[in-house]
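Here's a slice of the assembly, chains where they normally sit.
The first chain written gets the first letter, and so on, giving A and B; residue counts start at 1 in each chain.
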Amino acid sequence: MLGKDLLGIEDLERPEIERILETAQRMTEIGTRDVKKVPTLRGRTVVNLFFEPSTRTQTSFEIAGKRLAADVVNFSTAGSSLSKKESILDTAKTLDAMDPDCVVVRHKVAGVPKRIADVLEAPVINAGDGAHEHPSQALLDMLTVFQQKDRLDGLTVAIIGDIAHSRVARSNIYGFGKMGAEVRIAGPPTMLPADVETLGVKAYCSLREVLDGADVVMALRIQRERLEGACFPSVREYAATFGLDRAKLRYAKDDAIVMHPGPVNRGVELSHDLADHRPSVILDQVRNGVALRMALLYLISGRPRTRAESPQE
Amino acid sequence: MLGKDLLGIEDLERPEIERILETAQRMTEIGTRDVKKVPTLRGRTVVNLFFEPSTRTQTSFEIAGKRLAADVVNFSTAGSSLSKKESILDTAKTLDAMDPDCVVVRHKVAGVPKRIADVLEAPVINAGDGAHEHPSQALLDMLTVFQQKDRLDGLTVAIIGDIAHSRVARSNIYGFGKMGAEVRIAGPPTMLPADVETLGVKAYCSLREVLDGADVVMALRIQRERLEGACFPSVREYAATFGLDRAKLRYAKDDAIVMHPGPVNRGVELSHDLADHRPSVILDQVRNGVALRMALLYLISGRPRTRAESPQE
């Protein structure tokens, strides 16, 4: 069960996803204690290697590691030897020689975590690579839905926004699909992926259609830079066409929940009201993020390691 | 005793200040041990949320948390989603959903810690907000004076410098006043606060007068940017009129002590000699800062918490 690394949801089998979610569900209880610490990973070293800054995700991994009693080291690439033109792989191999038990990698280029994982002895967790995958986000999303709906199988999940450029969308399409949910997407035509058919999802251009019968409505963050470019006329038009509020939400099922990976552009993807109140579960997602990452660190870096005798050959 | 948050000295009653100082005094002993660690806050998470950089204060809180065995997470806002235009409150609520036991907030705008505290489940400690308050600084100053004088009641405290723009001055005026000391202020007229009467202090324009009979002389840091603006002719003139040296200190009581929140502009607020030697107690203030912040973290974040079932409603 589970390979050395966690690079994407595409690589996982359904039983692996189930095991991660079950483990994470058990971890959620730890966050409710006064003493939010278990000795599971005492003496293990987790390195956050973030080439692209993301304080939210990095903090979530850091808190997750510390609650498992791991030592967490943030390797900031600003001011690192990368400014001395060292290659990414050399940086990663240097860190690897310090014997970490897990390296969490974020990079703006798709595929970098995989290239790093290929040369590292330490397990690698992908914390987001370009428009490729963001597996821990999709897993925490699945955990959140499971808590609300008691199942994933048979649900209808509508993902709305810039699907083409979203690693969150891609990982969730794989994940919910593997777990037996029906995934639909909607967004401006320029923001729908070219390979939509091969992803096995149905694409819609209207909010009303995509929401019809949806159990879960997931709004994606819009990059304003992109909106102001060629993809779409204006922020205002995006909000009018694909932004969610309570009125539009009536197209979905009565008990539909609303999700967003954050941070929300209030008044664009979600109305202020929906950003702050049920049925949105945005802060549950954040809270579950810590528990889910505890599960990943436990499953990935908690295993006994067999080390090569020597780092170079 | 003590509310959920610590936002300012203005909100505290004298018995609360006394309790904090007594707790801090007991904490000072821990810093003298070889093993400077007690398990008091094991498994508690303290987040340093500094929107305005301040390595000194942040390091003091970080060391304080670690000596109590808490997990301390520095949430740097450079490179965070704030650069993605996320609102301060959304950032704070996101952190809150990770279940910290305390969030230490610094912001250059007065009132931000209060606004954050109003929406957070976790307790908030104000680590300095604009020209409003810097309560942990005033409390460590009171602790330092108490160690030197064995009392606060009845002492005469002279605060010198840019009172109008100083959160340190404001917090100390409230604090020493509540503890029964007489607080006087002095500085260039443009640097005295408009509401000086309502603060209950007496303002002086001459160093000689303000020092007369003072037990404690507190020099504030001058922001050179401000000096070179409209407020005052020149740094040299400021130093001549309000800068302290041993000669001028003779106007105060024989056993007067000299304080400064640091960093000192040597040769401006204090002579080199006074910056480095008794009767100045500047490094005692720094040392007491760690003990005082241990006390705050213990009193504020060490309480059992009752959590809402769910973060959104």
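Rule of thumb we're sticking to: contacts are C-beta pairs under 8 Å (C-beta built on N, C-alpha and C of every residue); 3 or more make two chains touch, one makes a residue touch a chain.
Remember, predicted model here, so these are calculated numbers, not experimental data.
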Complete-assembly copy number [criterion: all chains share one sequence; 2 shown]: 3
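By definition in this document, only the chains that are shown with their structure count from here on.
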For subunit A paired with subunit B, centre-to-centre distance based on mean C-alpha positions, whole Å: 39
In the complex with subunit A, residue positions of subunit B that touch it: 42-45, 47, 71, 73, 75-81, 83-87, 90-91, 93-99, 101, 304-305, 307, 310-313
Complex interface listing, subunit A residues touching subunit B: 31-37, 53-56, 59-60, 62-63, 66-67, 78, 224, 262-266, 276-278, 280-284, 286-287, 289-290
